[in-house]
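Of the protein chains in this complex, all but one are displayed in their positions.
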Amino acid sequence: MAPKACLELHRRVRFGDTDAAGVVNFAHLLRWCHEAYEESLERFGLTAAEVFPTPGSLLEVALPIVHCSADYFRPLVCGDAITIRLVPVRLDLGSFEVRYSFTSSDQSVAQGLTRHLAIENPSRRRCALPTAINRWLEASNLGGIQPV
Amino acid sequence: MAPKACLELHRRVRFGDTDAAGVVNFAHLLRWCHEAYEESLERFGLTAAEVFPTPGSLLEVALPIVHCSADYFRPLVCGDAITIRLVPVRLDLGSFEVRYSFTSSDQSVAQGLTRHLAIENPSRRRCALPTAINRWLEASNLGGIQPV
Amino acid sequence: MAPKACLELHRRVRFGDTDAAGVVNFAHLLRWCHEAYEESLERFGLTAAEVFPTPGSLLEVALPIVHCSADYFRPLVCGDAITIRLVPVRLDLGSFEVRYSFTSSDQSVAQGLTRHLAIENPSRRRCALPTAINRWLEASNLGGIQPV
Partner (left out) sequence: MAPKACLELHRRVRFGDTDAAGVVNFAHLLRWCHEAYEESLERFGLTAAEVFPTPGSLLEVALPIVHCSADYFRPLVCGDAITIRLVPVRLDLGSFEVRYSFTSSDQSVAQGLTRHLAIENPSRRRCALPTAINRWLEASNLGGIQPV
């Protein structure tokens, strides 16, 4: 049986995430989104080297982010525990997006989105998603709403 | 005569803005947006202390970002010179957004958006935009569409 | 019996920690140091609000960093698992430092240091360390070298 993807992650607001308004600075949320995406891939069993460029391992396919967005519902302060839920969605053969919802103390505090496009190295032409990402996208939907 | 707002700013990609893909990491663009917004306010003559909280100067009105987004059209590498153009838009009495377009070597490379909401301290209830921001928003449109 | 402090923590290198050299950018290591310090306090049972300023909770004593340093022995790449060991040391009644050693695959990869000074709010005059920090400093040395 195929493994399910791990789509619920946890982190805590750190002091360096805040700004002089006393709450989390908006720009850090997008970093948290990407780190949650990386952690989900890793827990699924993919190594970073399969998906992200590392020295001496030029990947054939890069997955640059072509769009992102975030909405902020409530302020977060240093020490707050956050739950991050991911919903990865394949958009077509060569792109996918990940939707992120952030809750703290069972309240919705923010949401984010990153959209990723597969391109060939070094031509930067659009291409198909790598197999590793396709496996993760499929596994991400195993726990979803089943058809009747 | 009222001063015009300065809405065209310049920066250069620094090494710390890149990631192992060799190009600018997506999350830094949102930081650049906010820094361009701050620089525009400053060049217009507003001090940071009029708009942003500083120790011992509790502002009556905070302007948290409630939404942001970005689109990435071309990769940027360390050393690239970037021009950032701002289009500030008042949405209603208590909120505004700033649209940012990024060009490098006369090519469009990215765009961003931040949406800001005025709230009272410490109640966090919605309120009217501060006078300083209203003056900047009005000055931002002086160079805009000309009357026939 | 007094609880021991948790002084061994774990994290993984994320893509946003790297730069175009393909390895971790030096400046992120200092952020990791501070996050490890925060996590150690939290695991010891201190809340962030006892040690770090949060809105509406003005602390009597702030603990600004007055000095930091780092040494880099080996490059780290995206996905590397890191172990961080902390050695907190009280320097005098009003200051302490934390030494951090970073290992990956049982090899020493880096070390860091942060030095913190207790000051009163809002005068910024030097003062004694807060009780919470003193408890953590004492608990940090419980697991140390035992008398014969």
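Think of it as A, B and C in the order they're written, each chain with its own count starting at 1.
FYI, contacts are C-beta pairs under 8 Å (C-beta built on N, C-alpha and C of every residue); 3 or more make two chains touch, one makes a residue touch a chain.
Quantities reported herein were computed from a predicted structural model and do not represent experimental measurements.
Novice: Write out, one label after another, the shown chains that touch the chain missing from the document.
Specialist: A, B, C
Novice: With respect to the chain omitted from the figure, which of A:C78, A:V98, A:A118 or A:I133 is a touching residue?
Specialist: Checking the options A:C78, A:V98, A:A118 or A:I133, the one contacting the hidden chain is A:C78.
Novice: If I consider the whole complex, including the chain that's not displayed, which of B:C6, B:V61, B:V77 or B:L137 touches that chain?
Specialist: B:V77
Novice: Of the residues listed, B:P53, B:P88 or B:P130, which one is in contact with the missing chain?
Specialist: Looking across B:P53, B:P88 or B:P130, the contact with the absent chain belongs to B:P53.
Novice: Contact with the hidden chain only, please: which chain B residues?
Specialist: 12-16, 21-23, 31, 34-35, 38-39, 42, 47-49, 52-55, 75, 77-79
Novice: Residue by residue, what part of chain A touches the chain that was omitted?
Specialist: Per the touch rule, chain A residues meeting the hidden chain are 15-16, 18-23, 25, 27, 55-56, 77-78, 122.
Novice: So which bits of chain C touch the chain we can't see?
Specialist: Interface residues of chain C facing the absent chain: 20-23, 26-27, 30-31, 34, 52-55, 62, 64-72, 75, 114, 124.
Basically, only the chains that are shown with their structure count from here on.
Novice: Let me have the rounded angstrom distance from the C-alpha centre of chain A over to the C-alpha centre of chain C, please.
Specialist: For chain A versus chain C, the centre distance works out to 28 Å.
Novice: Approximately how many whole Å separate the CA-defined centres of chain B and chain C?
Specialist: 34
Novice: Indicate the residues of chain B shared as contacts by at least two other chains.
Specialist: Residues 20-23, 27, 55 of chain B touch two or more partner chains.
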